[in-house]
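For this depiction, one protein chain was excluded, whereas all remaining protein chains were kept in their positions.
Coming up: chain A.
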Amino acid sequence: MCRVGAIKSKKYTHPAKVLYLMLPQQKGHDNSGFAMVMQDLGGVFAPYKDLPLLSYAGNTASVEKIHNYMQGKGFTLRFEWSPQTKPQSGLDIALLEHYNFEVYAYPPEYQNAERSVKENLLTNTRLALRAMTEENDAAFVYSFWPDVLTLKEIGNPADIGSYFNLWQEDTDFCAKIITVQCRQNTNYAIVRYAAHPFFLQGYTVLANGENTFYVKNKEFQKSLHRGYLGFESDSQCFLYTLHYLQHELKWPLEYYKHVITPLPFQDLAKREDKAVLLALRQSLPHLEINGPNTIIGVLPDGRVINVNDSKKLRPVVVGGDGETVAISSEVCGLNVILPDRDQEKDIYPNEREMLVIDNNLEVARWKQ
C-alpha cells in the first residue's frame, strides 16, 4: 500500500519535513521509492516564480538533447540547479546520471502571450521532451511549469534522502506546498513515471489506493486531452479527471467529488440539484472511480484538497498547528512533524466530503 503525505505551510518548508512525515509510516509503504512535488518555491528558486521550471533526470546524452531542443524552440536558460548529492556506499537507490532543475525564459514571441497560450506551449514542450527521451529511458521529464519542482527516484526513501542531502534542512531548497509519496508503483511495472505525485498544468495529485475503474477511466481519458498519457499508474486517472473538470470544463471544484464518487441514484433523487447531478453522472460514468482510495490534490491557486472513495476504504488524517497543515495516511507522521498541534482538531475525512485547505490554512469540509 502507498503512503501519501502533503504539507501546506505559511512558511517555506524544506523537504526534510516530508521525510520525517513519511518515515514513521514506513511499515505501510515498502521503502521502494520517493517522489515529491514542491510548489510555491522559495530559496534559490524564489526570484523565478513566473518562469517555467523544468524538472528532469537522465543521462548525459539526453541532457544535451534536451538543451538543444529547448534552444531550438527559443527558450533561454535563466537558472539551473541540482541538488548537492552525497554518494555513499550501501545506499539503496537506482541512480541516474543527472538530476536537473532548469529555469527558462519563454521564447521572445511568447513573452507577452496570453496565459493559455503559454500553458499550451509548456505542456507541448514537456510532452515533446518526454517523447524524445523515452527510448531506453534516456531521461524522465516530470514537469515544466512555473514554480513547480518534481523529484522522483526508485529506492529506499531514507537513502534517497541521504543521497540528495534532503535530511539537512536549509533555506535554499524549500517550498510552501510539498506533496510526497514513498513507494514505487508495485501493481504495474516499476517505472519512475508511475510514481505519484503526478503533475499537469498546475494540478498535482497523489493517492493511496487502487482504482478498479482504471481501464474505464483510461480508455475515456485518452481521447480527452493530449496531456492525458502515460497511465503507468491507475492513480494518474485521478489527476486527469481533476484537470478535465477544472481546467477544461471549468466546473466548480465540488463537482470533482460528484464525478468521481457520484451519489447513489436513490440519494441523488432526493437532492434539489438532482437534475445537474444526474446529468453529470450520466455523462461521465467513465470517470467514476471505484475501489479504495484517498486522494490528495493541489490546485493551481495553491489550495490543497482531499477526497476519498465512496466507501472510505483507505486511511487519511489532516492536522495543523496554525502555521502548517499536513495530510498524512497515518497519524504517526503528523505526530512527528507537528507534535504540538491540538490532536483533538485532527480531521479524519469521511466518504462523502471534500476537504479544502485554502491559502490561510483554513480547512473547509464540503459535504457532498
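We adopt the following convention: a residue touches a chain if its C-beta (ideal position, glycine included) is under 8 Å from a C-beta of that chain, and two chains touch if they have at least 3 such contacts; residues count from 1.
Throughout what follows, contacts and distances are computed from a predicted model.
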item: Per UniProt, the name of the complex member that is left out, chosen from "Light-independent protochlorophyllide reductase subunit B", "Cell division transport system permease protein", "glutamate synthase (NADPH)" or "(2Fe-2S)-binding protein"; value: "glutamate synthase (NADPH)"
item: Options A:94, A:249 or A:364, residue touching the unrepresented chain; value: A:249
item: Selected residue (touches chain absent from view) among A:119, A:210 or A:330; value: A:210
item: Touching the absent chain when the full complex is considered, from A:224, A:336 or A:361; value: A:224
item: Contacts of chain A with the absent chain, listed as residue ranges; value: 1, 187, 209-210, 212-216, 219-220, 222-224, 244, 248-252, 254-255, 262, 264-265, 273, 275-276, 278-280, 282-286, 288, 290-292, 310-311, 313
